[in-house]
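Here is the structure we will look at, set down as structure tokens.
Here the complex is missing a single protein chain, while all its other protein chains stay put.
Let's look at chain A:
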């Protein structure tokens, strides 16, 4: 004890402050190793003692991964400094996050602290599997990470470094290296950074371009957006004069609606007219008018606004005719060429993956005949044998295109089909269920309208969506009398969107049943 007392008067080594501690948090495959290599050779070339480590292992395959570098000026004649092999919370000077959620992970782990850390983060998202597989919207909230970063970081540099790199025809490691240079967090000149890229000798020109874009982004310059979509969009309404007149009349009807409704009714109208024709658009507005007549601005027309959205989606249901129609439009070919980066010198071959079942074929038949066949297992099996097969169609070839074109041309026939009758009956039942809650329980009506979101997809997925929709509505009936009924319906709906099999929905329904 007394010996310790003797020692304690010594001052901490001031040279310790010269150590720069830098961590890179990346998603496997982003080139974190390349970036680390550049930083290391940069520091070494500048006369620094430097040490880098990583945990490569299986994390290289799309998992979250960390690289760590420490450096300090080399003093002549001095031994090698002792560096740490891993970042410690509260002890990181520069944190480079190659993706938004990785910035969040760095904050959670305490690698970003207000007293010292410069956080350089790319705002783009590489979605995790858990975010992508949710049937609803499972994408994590990047704003929460941004808000936390603003508090946690001593200095914050945020920009879409992925876009900056893509715009320069390179990868994110180069633009992040640029952002590091632009941040001024390392005491080295820009040319020293560029020399490090040159010394690596691979894809130097593209890397230097992305590096420059990264510097600009870090210094508040604009990020060069990736190749601008050159899709040619008609600036105005085109088509036969008669239809255009009819359209103008429909537009006038929309404009006469209260602003919150019109805002949603306009895209809704566009969608249904595009799906069928102007007469169908008129039918859409008729439906909306009925609801609007029972709505008031006490709720800012929330019910009609939601109805404008979901009735449009319900009326523009996904049948084979719509699929074939959308796949044969001129605009699509242009879009695919652009997306694939095909120039004039290239040909492009497009293969469609279609798999119609008996249900889809029969749904195109006249309503009464279709219903009869659908009721007969023998006939359904027969048709299934004929049609149920994966079909690969080359839509760039005349034969494949014509087949799709002919199906797409069945629009005039659509309103007579079994599918149309089924869809309209379902639509009406749903609207009736919702409207039955007026005028006493406005909130319930709104929430039931919103449940339409559960219905999506094709074939089995569609059937599963419809089943979930029915179950949520069953649950809704149980809580209809309660003041907090709408909250429960919203909860049931969210539960239905959480997983494929509806396990969360089962749980939520059980809860509802326990008190209803």
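Following the convention adopted for this analysis, a residue touches a chain if its C-beta (ideal position, glycine included) is under 8 Å from a C-beta of that chain, and two chains touch if they have at least 3 such contacts; residues count from 1.
By our rule, contacts and distances are computed from a predicted model.
The protein name that UniProt records for the chain not on display, among "Heavy-metal-associated domain-containing protein", "Glycine cleavage system H protein", "Thiamine pyrophosphate-dependent enzyme" or "aminomethyltransferase", is "Thiamine pyrophosphate-dependent enzyme". Considering the whole complex, the residue from A:91, A:195 or A:506 that touches the absent chain is A:91. Among A:351, A:376, A:428 or A:474, the one in contact with the hidden chain is A:351.
Screening A:397, A:474 or A:510 for touch with the missing chain picks out A:397.
One of A:61, A:368 or A:503 touches the chain omitted from the figure, and that residue is A:61.
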